[in-house]
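One chain of protein is taken out of this complex; the other chains stay put.
The letters A and B name the chains in turn, as written, and every chain counts its residues from 1.
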Amino acid sequence: MSQANALQLTGISKSFDGFKALSEADFSARWGEVHALLGENGAGKSSLMNIAAGLYAPETGSVLIDDNSVRLHSPKDASRYRIGMVHQHFKLVRPFTVAQNILLGLPEQPGEGSYRKRLAALEQTIARKAEELGFVLDPRQVVETLSVAEQQRVEILKVLLAGARILILDEPTAVLTDQEAERLLSTVQSFARQGAAVVLVTHKMADVKRYADRVTVMRGGRTIKTLDPQGVSVEDLVRLTVGESAALSPTLPAAPGEALLRVSNLTSVAGTGGLKGVDMTLHAGQIYGIAGVGGNGQGELANALMGLEQPTEGDIHLASFGDLRTASAQQRRTLRIAAIPADRYGAALAGSLSVAENFAIGQLHDGRYGSFLRLRGQRLLEDAAQAVADFDVQGVRSLQQKAALLSGGNAQKLVIAREFSRNPRLILVHSPSRGLDVRATQAVHARLRAARDAGAAVLVISEDLDEVLALADRIGVMNGGRIVAEFDCPADRQAIGKAMVSHD
Amino acid sequence: MDLVTYWLSSVPEFAVPFALAALGLIIIERAGVLALGAEGMMLVGALAGIGMQLALGLPGLSLLAAMAAASVVSLLFALMVLVLRINQVIAGLALVFFCQGLTGLLGTLLGWTNRPVSGLTAVELWPLSELPVVGGLFRQNPMVFLTVVIFFAVVWFLNRTRSGLKLRAVGENPQAADAAGLPVLRYRLAAILAGSALMGLAGGFIAVLSTKMWIADMTGGRGWIAIALVIFARWSPWRAFAGALLFGGIEALIPQLAAAGVQLPQYFMLMTPYAVTLAVMVWVAASKRAGASQPGALGEPYVREERR
Partner (left out) sequence: MTELSQPLLKTSRQPLLGRRYTLELRQQMGWGGQALVIGLAVLVGLALSTAILVAAGVPADQLLEEFVGQTLLDAGNFKAVLFQAAPMILVGMAGCLAFRARFWNLGLEGQMIWGGIGAAAISIFQIGPEALRLPLMMASAIVCAMLWTLAPVLLKLRLKVNEVISTLMLNYIAANFLLHLLYGSWKDPRDNFPYSPAFRPFERLPDLFAGYNVAIVIAVVIMALAVWFISVSRAGLYLRFVDANPRVASAVGVPVRRMILGTVLLSGALAGVAGFIVSAGQEGRLTQSFYQGYGFSGILIAFLARNNPFAAAIVALLVAMLFVAGRNLQVFYQIPFSMVQLIQAILVICVASSDFFIRHRLRRIQAGEQ
């Protein structure tokens, strides 16, 4: 492993609409090393790497390749400097074949021959390279029909065949099973051993400890420290990443009440995920957490329970009501069911409408703000103001401002304010702290616990195992569209992890 | 069987404008831009074609003028949707009304209305033109045969060239295309210019070779029908060609029936293309296949997005 710097970013600052994503961040990766970039959601890791990949332009600072300062105006520039990035959200044209996708990014050379010839030659090259790397990939296969792990391999091949020597991988294991992740990371490690520089953007401490030669921790848009992961404990890494130690409020042993919601054999047909017969029961006064690797049906389960999608089979039985699938959205509110979906601006808030309106719509139907003939604006604004204060929604300069201006955490608080306004007895939450910083997450968790203590049944679906462990009284593990195991808390983390990744 | 013969021989002339306009639309929409301005582009082509024909009397040149004029006006559309990122539906509608107003105004002011021009003599494809009944299909003005050639050329370009692949990528997933280093906006601009030229050619054909004069609003909704055709054809050129033949056949039937003395209420006959278009739209929607073949990013303006 040489000591020469392959990629260096110094003093990088970047803002988006007044939000400072990066403040004087520094980063350097050497040839021949795997360098992990560690941090929470929103720490700035992806933004920093997007600058290295030529997607964004920094406001201050510079990018150096092999100690030479360069200007990257587009991904094409980055590619010319042999930088290749595999993004979290794949940039693949789904109806095209593997070979066609890779062909798109390759520069045109004179004397290559016709399109067909070039494509055929490329297909051979792809097959060969894939074999070298140890996986099977049919270059003629249409991308849409590939699994997520296979699509990721296409992305990697794309970047390698374009000649990348500096590889940046953005949260690559987020969509993989443990086995696939292991395979990927060891492959990536061998690239580094062959001399390439590899940057691994991740929030998983275990991966960092196992595969990285060095790790740089980022927090709040700043670079905190660069160190050798072998010399630090996981707790130290956590402290660097999170800042002050997140005080975990002790979970009171909850005495679960009556069964409120019974889900049996919930099935839905979907592309790659889907539900394959989910059974579970939610009790009043209990937080039921669903853990699992992303893509095992959590989204479909959330949507089915919240009424956003209809399952094809199965029952959702609500005590003293009946089949919840038949309930309209208005009925759900009357039944005091609160839903906090993962996709805030796609399913919960209308971004272009005001904060007040987004709040008020929750209780509009039952006439709290006037009859059909006339809206009572005054009362609406008063209630909204009260809710904003009670739930600590910040950044509200005026209740009339657009909801889209709220930051992630405050938008979530607004949704909670609205959903909790009717004292719900059943709360369905999906990915509650996605995109939220530590403080906002703590506030959200406190609300959920308080609701549980007041007797509500709470369902928390989260792909963040730490969040589930912190909140839940009972944990169900979702794998392959079903609940495969259930645990009472405090639960054995290893056992849960095993259930999450086992294939049977 | 005279009726059938005459009808068949007149179908291509009616089908060509639909075919060319649909092909132009397909090029633009495959690149991801929703093009509702077909009616306007055809009118511009029609007027320009007539103007050039009245001036110089050379049909080839007039058709080229039609294509050029439509391309020039389409720059306005490109400005609206590519640079200013105006909602593509509004931009398309505004373009249509702009062109209707402009051509109506210019046609009257320049005195080009109702002045007949000579068309083109028909060309025979011997020996096919000697066949009974269908022989008439091969005795058409040269533009008809040229249309078939244009179709082959465009299909070859889209499916068998690298540039065609890139164009389709831009329409399916502009983020992926951008990440691959393709200049998304440049491809879309090229698509708009080329597609509009074809639509202008369609209009020029109607005015210079078919009706052989300029009348305000002479396209009579054919641009809108072409848009429906493209959806019906699921953005495939040859299916659009077939659809154009279908609509051409319907339009060609109307005068034939009248000539044969069939007593049908005149205005109901004139309604047929529009009613059929509506029926086709309903059928396509009901069979739920349209959505699957739509270019992935159709109608969404592309911005190299920067996320939080």
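One rule holds in what follows: a contact is a pair of C-beta atoms (placed from the backbone, for glycine too) under 8 Å apart; a residue touches a chain by one contact, two chains touch by 3 or more.
Owing to the predicted nature of the structure, the values given are computational and were not obtained by experimental measurement.
Trainee: One chain isn't shown here. Among A:Ala6, A:Leu22 or A:Ala339, which residue touches it?
Mentor: Touches the omitted chain: A:Ala339.
Trainee: Tell me which residue among A:Ala206, A:Val234 or A:Ala329 touches the hidden chain in the full complex.
Mentor: In the complete complex, the chain left out is touched by residue A:Ala329.
Trainee: Using the document's definition of touch, tell me which of A:Ile361, A:Leu381 or A:Cys489 contacts the absent chain.
Mentor: Here the residue in touch with the unshown chain is A:Ile361.
Trainee: In the full complex, which residues of subunit B touch the absent chain?
Mentor: Those residues of subunit B that touch the unshown chain are 36, 76, 80, 83-87, 89-91, 93-95, 97-98, 100-105, 108-109, 185, 216, 220-221, 224, 227-228, 231, 265-268, 270-271, 274-275, 277-278, 281-282, 285-286, 291, 303-308.
Trainee: Mind pulling the subunit A residues that touch the left-out chain?
Mentor: These residues touch the chain not displayed: 16-18, 56-60, 62, 71, 73-74, 89, 174-175, 294-295, 298-299, 302, 306-308, 328-330, 332-333, 339, 341-353, 357, 360-362, 364-365, 369-375, 401-402, 404-405, 408, 430-431, 434-435, 463.
The rule is short, and it goes like this: only the chains that are shown with their structure count from here on.
Trainee: Name, in rising order, each residue of subunit A that touches subunit B in their complex.
Mentor: Residues of subunit A touching subunit B: 16, 19, 21, 42, 46, 50, 55-56, 74-76, 79, 87, 91-96, 100-101, 103-105, 108, 115-116, 118, 408, 435.
Trainee: Please name which positions on subunit B make contact with subunit A in the complex.
Mentor: Residues of subunit B touching subunit A: 160-162, 165-166, 168-169, 172-173, 175-182, 296, 304, 306-308.
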